[in-house]
Each structure stands twice: as structure tokens, then as C-alpha cells.
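One protein chain is absent from this view; the other protein chains keep their places.
By letter and in written order, the chains are A and B; residue numbering begins at 1 in each of them.
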Amino acid sequence: MLRPFALYRPSTVGEAAEVLAREGPDAALYAGGTEVLLILKEGLLRVRSLVDVKRIPGLDEIRRDDGHLSIGATATHRALERAPAVHAHCPLVAGVARHVANIRVRTIGTVGGNLAFADPHSDLATLFLAFDGVVRLASRSGERDLPLAEFVRGPYETARRDDEILAAVRLAPWPAGTAGAYVKFGVHERPTLGVAVALMRGAGGDAVTDARLAVGCVGPRPQRLPEAEARVCGWSLADLARHAGEVAALAARDVDAVGDLHGSAEYKREMTRVFVRRILLVAGARAAGRDPHEHYPHTIIV
Amino acid sequence: MSAPGPLRVVGRSVRRTDALEKVTGRARYLSDLELPGMAHARLLRSPYPRARLLGVEVARARAHPGVHAVLTAADLTWCEPFYGPALRDRPLLATDVVRYEGDPVVAVAAVDEATAVEALDLVEVDYEELPAVMTLEEALAPGAPLVHAGEPLAGHFSDLSTLRARPGTNICHQFDYARGRGAGGFAEAALTLEDTYTFPRVQHYSMEPHGAIAAWDAEGGLTVWASTQNPFSVRAELAKMFGLPASRIRIAVPLLGGGFGGKTYAKLEPLAAALARVAGRPVRLQASVEDAFRTVRRCSARVRVRLGFRRDGGLVAVQCDADFDVGAYADIAPRVIQKGTYTATGPYRVPNVVLHSNAVYTNTTPGGAFRGFGVPQIAWAVESMMDVAAERLGRDPVDLRRQNLLAHGEEFARGDTPVDGKLEESLSRVAEAIRWHQASAAGRAKGVAVMMKASVAPSVSEAIVRLHADGSASVLVSTVEMGQGARTVMAQIAAEVLAIPLARVTVVPPDTSITPYDQTTSSSRSTTMVGRAVQDAAADVVGQLLKIAAAHLGVPAGALAVDDAAIVGGQRRLGYPELLDLHFGMRGGELIGRGVVAPGRTQAPLGGSTPFWEVAMGGAEISLDEETGAICVEAYASVADVGRCINPQQCEAQDEGAVMQGLGHTLLEEMVYEGGVLLNANLVGYRVPRAEDVPARFDSVFVENADGAGPFGAKGVGEGGLVPVSPAVGNALARLTGIRLRELPLTPERVWRALRARRDA
Partner (left out) sequence: MNIIPIRSSCSIRVTLNGRPVELAVRPEALLLDVLRDRLQLKGAKRSCDMQVCGACTVLLDGAPVSACTFLAVEADGREIVTVEGLGTEERLDPLQEAFIDHAAVQCGFCTAGMLLTAKALLAEDPAPTRERVVHYLRGNLCRCTGYRKIVEAILACAHAR
């Protein structure tokens, strides 16, 4: 059961910004409802109005834009899974989208809603960190871009101001030849841990020239692990196969793990080590042209 | 009557009689019913595990437009406000204290749910928090705060007239049983093992949460439509509370969206009835899933077991001391602790036994009945330790069990029903199905576990079969259809005996004003007890038909036979409608058959001899992700001795479901409290098995020797499959890793910790 509210249906981002400016914290953005309707039903959030941004034309657009993949805030997980632009430029994203929650949530839930809700146990923010994701926020005073790492501040907390709309997230596609992988683990409805990895290699060379490593769900917010990334750089695939454990140990050291229903901080830190190593090996194998079919219980590898 | 020919309907996997309505969405459950003018209720629940109520201010809520009734404990002066099947320790609404997070304090009925919620927003409650006891350790500590200070009144469950509370403590009932030389028997043991195992708080999560709709009529009679597994127990409770004769109360039960024991005994019905009385109109009280988590759960337990073996592996003595955490109100838990502890010796021959268990109050959701009724908690401990014993004795776990199994016809306990199945056959079948004697692949190991469970006794089931003028039949029984397929099975039994097509039989839904008495739909008892009553009632009708035909044909009834809706004798064949015409002298009138199954009290330790023994054995093969601690159940084999499957496909469905539910508490499920508050009263935080958790190889095997006490040699199934799951998986884990876990569920983190502790040691 929902308590009464007024439903705004702006037809442009400008109109939506107008409503938000007027209503302030008494309004909540509504981009799919899979999260916001739940907390409204629970009474955890009480607002006077909902601002439905789903009807804003173009806000669900997924397209190549200036070398980036731009994903409109109201694109659903299902759209992400299927969009040709995603398959062309960030295919791993399509694969991960296929495993978000369940088919009903994927049908209705949106990328923007997911990011703006900032549930720490979610896949997209972690994954997008590995694509140097940047969110575009729009308000009456214009637009601003914010790296995802700065946007997500903590559990259910973002840098979005009450008068701002998350309009899109822009991902930097990995260069050709990059091997990427994503793993999530956990027995609960939402993941206990998610790790995204990318290994970039120079043209023709075997050595890793650059790397991305992002870990999420284990702490208050997803994080990149720069020291672990740096450690991989310069390694050959053989080095990686031999020394992945070192990187994993760095990741486990640096990750900000907190205990909750999903497990203790200690366990999550250890799982970070386990899965960073595993996923590095998967990515390394992919870089070498193999596709290892690793199966672990309660684990999804994309 | 000539000897019965081959069975026509019984023993066949006929379509469920309710399948069509269920696949088309026409099936009606409690939440689908609507009455004109019906109000909708919501409850205000305590946010604290234990607190004194200093003030409850409801004036604003009462004045809110659209509100029909606002109840607090202070308003319930016109009825007996306490209820509970074992102990009447539960108030309709909290009186001076609240005893768990979720204890109802205020109830509102309003024109719709939204208005009821608005009204509750206007209620102000002043609590003074009190120290709470959240665990067995806290509740049993000397000087622990008492969940219940006064002496509660005895409930309506006659068997528990001798409740043994320990005054001044949180123990509301103790169970004791001994035979042979008791603990003295350990003197004969060459090997004695002792250990303690714990079982978590888990919730049924029947997909349909509890619900009730109550309406009072102009003559002061009460009708309650309830999502309940035992309408007659609810009726008894309401009769006492509202001072009504049983005949003035009608409990009608639609289809249930699952029960699993969680809908036994009165839950929301008393509050719905009280609200309806005050509101002066029908009231629906529909729980949410979150409410269900705050309504009932399985009794968690700490079980200390001592096993004594002779050198040759024979069990010589068993001691079991169990503390069951029954939460804030006793519900049926005193009976749970008895039943669970009673079969602590498993299906084994044990000369010396001493059993003791306590039902312990804590400030948590009340514990009650849940599939297995106390047995899974005990079996987890005992069957884990049987494997430890096998290892210590250098024996194969299957062989050690086989050596100790009771034989067919052997006494389990003095005065109780002798063993009614061939346990060795079940054990052989489970070993075969899990391929016990083949080596597992690398990284895998197997475990087995066996169990035996008594059904409820003494116990009564009655049935009426009406053969109508057109030769169709109505079966009147109060078995609740909650998914287990009971209505289909009853129809099959009646169709078989009456020799009419299944489609000509209608099983009438339970309604205490129409359908005859049945004690409860639980304890895997319906096929055996109600089934026999239906068989007898149908046979009663057949007897009448034979008599009518014999008189008409001038031949002895013994020369006649029943065949395809007719009585045949020699060349003559009289169809049922024709016979009824002859009998009544007109087209009209019906034959009424009656069946009563009531074995009564006996000298058995629990007051009645079990109608049958539910025997179930399980074998699991697992693999383990040693780095994460995550277990994968690769294969599972479940063997149930059902005597005879009335409907093999439905037996299989029951058994598969039981195993999956068992995998839930074995690997995943646990209610988590923090600071007195239940953290995961929802399906995001409480993880039940999904389709992906089904073992890749999953066999459900039935032992059918037609030796059950039920109709056609059948006996009960439904609970058993769940019970061996935890110890079978735990034993497999021990055989794989050498690690013996004593605490459920076997979550990845718990297993990982154990692996690490061993590495560090």
C-alpha cells in the first residue's frame, strides 16, 4: 500500500528540474520504481510527490557519444542487455545487465534509478567504475558531470542535490584488445560482492599496459583499487597467472569492507581476495584467447 | 462382497482436482474473498523486544474518518482476551508489557487499508524499554528477566493438561522420558560420544501470509474465514474467548497458499473476531510477509546428545538434553519439544534412554509448529553424531546404521505402535540411489541420514460420504488443502471404494458447520487418518448399496460385487441411481456413509500411540568451494516409506518440496536478530531456496510395501523428506573435509571460518 502522492510527469529534463526546485526534499524522482516504490510502501520514505522522469523523450537513449557510451538514466536493465551500442562498445555491461536481480526488475528498473538509489549491494556502480563512469546531473542551473566515484558517497547516499536529476551515465569503452570480466558472489537476494576487472594491452604486445579493478557490495560504496591496478601494469599474461594472488592481496588490504547481513567485514575482505584473484585469472585467460568456464557455487561470472 | 480387484484410481497419478482452478487463476484463497461492507485491519506492533506500556493513546485514531474500530488491551473487557493451544499465555493485544519486537499493541479496522494505516500513524504509545532475553543462554541465565511473570492458564490441548513449567524461570514446559537403565546404560558403553548442536530460527514463508475474515451475524453467531490448518482448534479457541457454544461458530477454510505448520492453531483469527465485533461489520485481517515473520517461526534449539556404543557398534544408550527456544508465547511449542525429543533415538534399537527437554521463552517471534515438528532439530544432532561414531568405530556410516535399525514389527517404546515399515529396505534404497558404494569424484563426498517421526496421537478424524441420487458423491472432511494434494487423495480414495469415476466425486472444503471433525491438517496425518475415515465412510455407503441390492434381488449381499457405479450379481446389474430409486421409491434421497478414526488414548509415552511412523532417509553428495566456503549439493536422494502411494506424482511433489525446504535451513535460512530487532523479516534479507538451488541429480524414491495403517496400506508423507537433509549434508561435509559443523545453516562464511580455524590449528 502506498500513501497518497501527487505524480508529476515532466516532458523535458528542464521541466523535471523545475518541479524538483519547487518541491525540494518533498519530491522523489521516479525512474522505474523498483527501489523508490519499495521504500515508499515500507514507509521508510514519505514524500508529497513523485517526479516521473520516464516519460522524458530521449532520457532512455543508449548511444555512442563523443567516444563514450552514454546511457540515459531511464534506460532499463533489459534495454542495456539488448542495446546494440552496448554490445558494440561495452559488451561486458550487457552481460552483467542480464544478471541484475530478476527478469521483472530488469524489465522495469532503470540504470539511473539504480545509480541514484546507491544500494551498496548492486552491480552497476561497481561495473561502471571500471569504465570510468561519469554521471551527468541536470538542474535549473545547468548540467554538471561528476565521476561516479564521487557521485556515490555511501549507502543510499549520493552527491545528487535535491534539485538535480541524474540524466545519464557515460562510460569510457575499453580499447580494443582489452580483456574484461565481472564476477558476483553471494547467497542472498542481492550480491555480497562484485568485482569488475579490465586488462588493457598495447597493440600486439603481451604486457598489460593498463588495468581497471573495481570492487563493490562489500563496503559502503564501490571503489576502484589503484594500487592493485598499478601492480598488474607491465605484467605479461604469464606473470599475471603466476602473481594474481599478490594483486588480490592488495585488493583485500585496500577494500573498505563492512559487516552486515551478508557477512562479516573479515569474510568480505577475504572474499575480495579470492574473487579478485579468480577474476584476474579469467580476464587473463580471455586475453590469451581462451574462455575458461569456471563454475563456483553462488557465483556468476560474466 | 467379492475380493477387490486391481485398483482403478488409487495408486495412479491422476490430475489434481484443484489443478484447473489453480492454473487459470480461479482458485480462491483467503485474500481473494470479499464481503459486503468489510473493513480492513492493520496492527501496530511493538518496536522493542521487551518494554512496559506506559500509555497507549488512541483518541485521534478513533476520531479519524473512516475508522470503524480501534482496539487496545484495555478495550477487551468483554471477552476472555488470552489464548494459546498449550498455554493461554498470549493476549489478543499486549496488556502491560510487550514481549517481542512485533508484539501487537493496537488493532485498527477501517474502511480500507490506507485509512487503517493513517489511523495507526495517529496512535501514540509510550514504552519503557526493559532488558530482554534474546537467546537461550540469556533466557536460562540465573536471575534472567522473565518473559512471563505470572502463571499462564492451560490451553485447550488436552494432552498437555500436565504441563510442567519451572516457576521463576523462563521454562514453560519440560519433557522427560527414560527407559531401561537410563543414563546408567552408559556403563555398558565401550565408546561414549557427547556433543552439542544448534538449530537456527527459521520461518515457514508460506507464500500466502496468514489471514482471517471475521463476521458476526445478527443472532450473535461468529463466522471466520481463515487461512488455517486446523479450523476445529481455532473454533475451540474462539468459543472460549467469546463465550459461545461451538455450534454458533463457523470456521470456513478456503485454499491455503502453503502452510508447513505455520498456520496451525489460532493466529490472527481471535483478533479479527474481536475487531469485527467492535466494528459491527466484517473485518479482514491480512498479514504481510513481514507480519508472518513476526507471527510464528520454527523453535530454534540447542541439543546436547550423548551416544553410547558397544564395541561391536550396537547402540546401548542415548541421552539427549535439548533446550528449545519457543519465543515470546508458547503456541504449540510444548508439544513440539516433546515430539521432537521423543524420537531422539532415531529409528534405532536402544535399550537405555534418558531424554529431557525444556521449552524456553525468549523475547522473539513465537515458535510453533513447522514441518517436522521438533524432529529436524534433534535429528541434526543425533544423525551427525552417528557419523562421528562410525568414524570412531572404524565403521561405514551406512553399515553402522543398518546394524542398529529397528526391525519391522519391533517395539519403539513401550505402549507405542511397533515399527510399521521395513527400515532396512529404505536404507538400502537410499544407499543405492546416492550410489553410496561408488567412489565420489574428486572434490566430492556423500553423507546419509535417517529418521523416524511419530504422527500426532491420540487423534481423531471423521468423514461423511454422501451418495447422491444421480450416483455422484460428496466427500465431507475437514482436511485443509494447502498444496499437499489432500483433496485429490480423498477423492481418489472415495472414487476407488465407491467404484465411480473421479470426476463424479466432489470434496467439500472445510467448514466446521458442515464438514465433520478433524483434529488438524498437519503431522503428515491426513492420508492415513482422514483417508481411512473416507474409506470407511465410502465403504459404509457401499454396504448400504449392497443391502438394498440384496433385498431387491433376493440374494445374499455376499454374492454381489461392486463394479463401475453398479452392484452386480450374476446376470443382473443395478446402477447406483436405479438402486437409490428402488430404495427411496422416488428420484431423490441419498445414502450417507460415516467414517470415524479415533484410536484413543494408550499407555504410549506421549499419551497416544502414533497412527504410523513416518520413515525418511536422505543421502547427499556435495562439493565445496574451499576458498569461499560455499557448498554445492550436487546430488540428493530422498527415500520415504509411504506404504503405498495413493498418487505417486503428488507424493513425489511433496517429497521434493520437503527436501528443498530442508536445504533452506541447511544452507541458507536464518532469522537474524540484532539489538532485539529482527533484521531480515522479508525476502530480500531472508533467502529461501530458488530454482537454481535444486541439486543437479535429485531422486525421490518410495518404499511401497502396502503395510501402512492408512487406506490401501498407505501412510503419511510430507514432513519426512525435510528431516535428514541437514545431517546428510553435514555428514557429507565432514567426509569431504574432516570438519564437523554443529551450527546451522551451513552458510559459506560459517564453513569458511571452520576451514580457516582448522588451517590455523
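Here, a contact is a pair of C-beta atoms (placed from the backbone, for glycine too) under 8 Å apart; a residue touches a chain by one contact, two chains touch by 3 or more.
Since the structure is predicted, the reported quantities are computational estimates derived from the model, not experimental observations.
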Review point. Which displayed chains does the hidden chain touch?
Key: A, B
**Study point:** Residue in contact with the excluded chain [from B:Leu560, B:Met660 or B:Leu746]
**Key:** B:Met660
Review point. With respect to the chain omitted from the figure, which of B:Ala549, B:Ile567, B:Val688 or B:Ala714 is a touching residue?
Key: B:Val688
Review point. Thinking of the whole complex, not just what is shown, which of B:Gln650, B:Thr666, B:Ser726 or B:Thr747 touches the missing chain?
Key: B:Gln650
Study note, to complete from the structure: Among listed residues A:Leu7, A:Leu44 or A:Ala203, the absent chain is touched only by A:Leu7
Review point. In the whole complex, what residues of subunit B lie against the chain that is missing from view?
Key: 13, 15-16, 18-29, 31-32, 204-209, 255-258, 260, 288-289, 482-485, 649-650, 652-654, 656-661, 682-684, 688-692, 694, 698
**Study point:** subunit A residues that touch the omitted chain in the full complex
**Key:** 1-10, 14-15, 18-19, 33-34, 37-38, 41, 49-50, 78, 101-105, 107-108, 189
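Everything that follows uses one rule, which is that only the chains that are shown with their structure count from here on.
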Exercise for review: Starting from the mean Cα coordinates of subunit A and subunit B, work out the distance between those two points in Å.
Suggested key: 44
Practice item. Spell out the residues on subunit B that touch subunit A in their complex, using ranges where they run on. Key: 113-114, 117-118, 623, 625, 627-628, 630-632, 667-668, 672, 679-680, 683-685, 687, 747-749, 752-753
Study note, to complete from the structure: subunit B partner, complex, touching residues on subunit A are 1, 3-4, 185, 187-190, 261, 263-264, 267, 270-271, 274, 296-299
